[in-house]
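Every protein chain but one is kept in place in this view of the complex.
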Amino acid sequence: MNNFGRIFRISIFGESHGKSVGITIDGCPPGIKFSEKDMLEDISRRKSGKKGTTPRREPDLPDIISGVFNGKTTGAPITIIFQNQNLRSKDYSFVKDIPRPGHADFTAERKYKGFQDYRGGGHFSGRLTLALVAAGTLAKKIIKPMAPSASILEVGGFTNIEEGIEYAVKNNDSIGGIIECRVENMLIGLGEPFFDSLESYISHLVFSIPAIKGVEFGSGFESAKMTGSKVNDVIIDDKGTTKTNNSGGINGGISNGNNLLFKVVVKPTSSISKSQNTYNFKSGQIEELKIKGRHDLCIALRVPPVLEAVTSIALADLLLISRAY
Amino acid sequence: MNNFGRIFRISIFGESHGKSVGITIDGCPPGIKFSEKDMLEDISRRKSGKKGTTPRREPDLPDIISGVFNGKTTGAPITIIFQNQNLRSKDYSFVKDIPRPGHADFTAERKYKGFQDYRGGGHFSGRLTLALVAAGTLAKKIIKPMAPSASILEVGGFTNIEEGIEYAVKNNDSIGGIIECRVENMLIGLGEPFFDSLESYISHLVFSIPAIKGVEFGSGFESAKMTGSKVNDVIIDDKGTTKTNNSGGINGGISNGNNLLFKVVVKPTSSISKSQNTYNFKSGQIEELKIKGRHDLCIALRVPPVLEAVTSIALADLLLISRAY
Amino acid sequence: MNNFGRIFRISIFGESHGKSVGITIDGCPPGIKFSEKDMLEDISRRKSGKKGTTPRREPDLPDIISGVFNGKTTGAPITIIFQNQNLRSKDYSFVKDIPRPGHADFTAERKYKGFQDYRGGGHFSGRLTLALVAAGTLAKKIIKPMAPSASILEVGGFTNIEEGIEYAVKNNDSIGGIIECRVENMLIGLGEPFFDSLESYISHLVFSIPAIKGVEFGSGFESAKMTGSKVNDVIIDDKGTTKTNNSGGINGGISNGNNLLFKVVVKPTSSISKSQNTYNFKSGQIEELKIKGRHDLCIALRVPPVLEAVTSIALADLLLISRAY
Partner (left out) sequence: MNNFGRIFRISIFGESHGKSVGITIDGCPPGIKFSEKDMLEDISRRKSGKKGTTPRREPDLPDIISGVFNGKTTGAPITIIFQNQNLRSKDYSFVKDIPRPGHADFTAERKYKGFQDYRGGGHFSGRLTLALVAAGTLAKKIIKPMAPSASILEVGGFTNIEEGIEYAVKNNDSIGGIIECRVENMLIGLGEPFFDSLESYISHLVFSIPAIKGVEFGSGFESAKMTGSKVNDVIIDDKGTTKTNNSGGINGGISNGNNLLFKVVVKPTSSISKSQNTYNFKSGQIEELKIKGRHDLCIALRVPPVLEAVTSIALADLLLISRAY
């Protein structure tokens, strides 16, 4: 539901067009320097405004309202809030009858019996990833020197981002992408099989990020075509360094000290300017839908800091768990 | 760690060469007909003995030792145990110094400080999936008419299984595979975003299955190369039926009533007869390792019933949760 | 830690002298009418200002910042925040060296390694019960027609509250009290043994309330002196009505439909104006401590709405769980 973790635990709340989005982090060790400033860089990396993202911008100023005293974490829950300021007057009520293809409009309407906040995606909005990024900056401090770094491998099938964006602009359509996340300086021993394998933990959080539809570790799907003698990573020294890294740094669900490596796929943004068909539940007819406004053409561009954040959150919790016993 | 779920909860235990493997299922509704016989078919589908799997066979007889009375579940926890009978006298102690490539030998040694049961993979053994299959047969009853069905799409890069196995036999090597899971008769509304999206829940359990290294829903990684206008599934009637199913039956982390569709990749079996190099932590040298005995050439062949089981377990829990509010 | 519950789940945050205190409620069914106004009555009942409580008053205005749309719950997490406005300039830094007897000053200092927010009790402050009361008003709506009602049985050993308060005033000392909670219209079947018995669930939350040091259900400690033939409650009709209610409405950890009955003891307020001894960790000497300011003489007076709140929260969660299977 809306919290995750065993020791380092996050609880997320808020809606796109409500008063705010925010997150509470429980189980954070006391004594960690933490202030609003520490979040700004990652928040900025997530921001829209670049080519291929929506021109709408919000200040995205974090406000720590609990759990930090004299500039350091206290051991009590840390709540971070972002006021929603740039609320558009746009009318979203149509989505209840005319669900937008690829959106959660239809499933939310059914699951929450019509009571969901449908404005701008409500609680399903990508805006909630802002809260993830905020919590991630704290998690990053805890897991040092482990350091997740995510980068875009391709968008819309193009390995050159510029080219992909131009293609999208030209076609008045959205595109997806593939992001790789790499964590250097991995500790050995993180991951709690049987059920809380490192892959399980990371994928659980990764699939909370809207628009992610796949994840693979190390050689991933490619390994289906390889033989065991090729896929098995040979250990070459007493630190456990392996010659290859087809496992993505994980054996038996536990980190082996080599780089953690995984890729995710981000589907093309659901909101497109292009006309689409959808079912009108009021009229009982399939009809044409044109979503107004300007949209992210490639939401994948904004995913890297979010991916780093959830990876850091997963590692922070597993690190604290590993210290317990 | 070793349990999963919020209402329908499973706790797994046991080792490959200990006394037994087993599982406890808590939160199961009372009044469901359940007996050892109900498990035999799926257990049999998971069994080795077919071409490409190890010739070693165990009877795999389930024993329900609690939670069932007069042939029906009582509401109390259901514990199912499988005695380990076919224990090989083989000496496994070498793996502590000479970890097998691709196995959990090295990571388990470090994480559990040398106290892990290293015989036959111990608690990391694929034998624990037997317990998952057992719990899955009960979950399947709860989620009816939803019905997961998993099938092999390719092994070792061959879409013809026979061909793949022959290739492996000929090369004295192991191969991986890709399995697809499809669930028909899906209910609308399963999945608990923000963090317990349907994808999150399924992937969490899927990555508990040894050797799984990737998962993708619907068009998955392929969608990175597609445009939004192609990926968005158009709703065509008042049941929410969509023309295409690129989302794999999930929008916003919630089932939309269309078939749930996802694929997983199974890496090639780590244990191969072929000689491999590995590091000897005692001698401090890289040395040649030849793993004796006969192994599964393609563990992917045994994964479909396990995949159905974990999918059923995930859906059973989400179904019960959805009834709560 | 700082959250509780399986389906209806609360996460609490904030400090006495920080920016705010608040609570997030997850797992609340959609469609429940809820606004700030609904909380005012219980918040008012908890307020200080009456004889025997501190004259300091805060406006205690709740602000719902997520999870409610068009006046109704949406199914998304509901966060309620109270700004801290009446912050006293008083210096609390002395408590790190000179812990106040009966307070958490010493244990918090050690547990959180000196990083805790020590001002006014920080995260341990009774002010956090304001957040519990807020969440309780929502829980009360969910559990209707079940209706918890708490009342004071005695303070300082006096069954007449006036008399007890006068005794405290006269002696310049604080007093404790005993509160009874009764829930009418109980449903049959709430409570999830083995571990989540109704008594377990309620006591878990009850002992979160600062200053509570004991709880007893039904005849409680008195039943140690009784015989089974007296304690056993005889069922007298097909609704399960019992002639007596020594069990407090609970058999085997499950509600039996009769009134739920339990009592708690509230110890005397730790903060007293009277001079006390304590250890000065800086000087290494026992010294006299006089805590300035005006304090609650009898915090028990403010506990009834808090007790109703946690009882409602426990029942709301157990009710939703009971619907799941």
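A few notes on this one:
Letters A, B and C mark the chains as written, and numbering starts fresh at 1 in each.
Here is the rule we go by: contacts are C-beta pairs under 8 Å (C-beta built on N, C-alpha and C of every residue); 3 or more make two chains touch, one makes a residue touch a chain.
Keep in mind the model is a prediction, meaning the values are calculated, not measured.
Though it is not drawn, the left-out chain touches A, B, C in the full complex.
The chain not shown here is touched by just one of B:Lys37, B:Lys113, B:Lys170 or B:Lys290, and that residue is B:Lys113.
Contact with the undisplayed chain is limited, among C:Asp117, C:Glu216 or C:Glu308, to C:Glu216. Considering the whole complex, the residue from C:His103, C:Arg119 or C:Lys140 that touches the absent chain is C:His103. Residues of subunit B that touch the chain left out of the display are 1-3, 9, 11-15, 18-22, 24, 26-27, 30-31, 63, 65-67, 69-70, 72-79, 81, 111-117, 119, 122-123.
If you put the missing chain back, the residues of subunit A touching it would be 6-8, 27-30, 75, 320-321, 323-325. Residues 1-4, 6, 12, 99, 101-108, 110-111, 123-124, 128, 154-157, 168, 171, 173-178, 188-189, 191-197, 199-201, 203-208, 210, 212-221, 223-238, 240, 246-248, 251-256, 265-272, 274, 276-279, 281, 284, 286, 300, 322 of subunit C touch the missing chain (whole complex, contact as defined above).
Just so it is clear, only the chains that are shown with their structure count from here on.
Chain contacts here are complete: no pair of chains fails to touch.
Chain nearest the geometric middle of the protein is A, using mean C-alpha positions. The chain with its Cα centroid farthest from the Cα centroid of subunit B is C. Centre-to-centre, using mean CA coordinates, subunit A is 37 Å away from subunit C.
Computed centre separation for the pair subunit B/subunit C is 44 angstrom, with centres defined by C-alpha atoms.
For subunit B, residues touching at least two other chains, in rising order: 6, 321.
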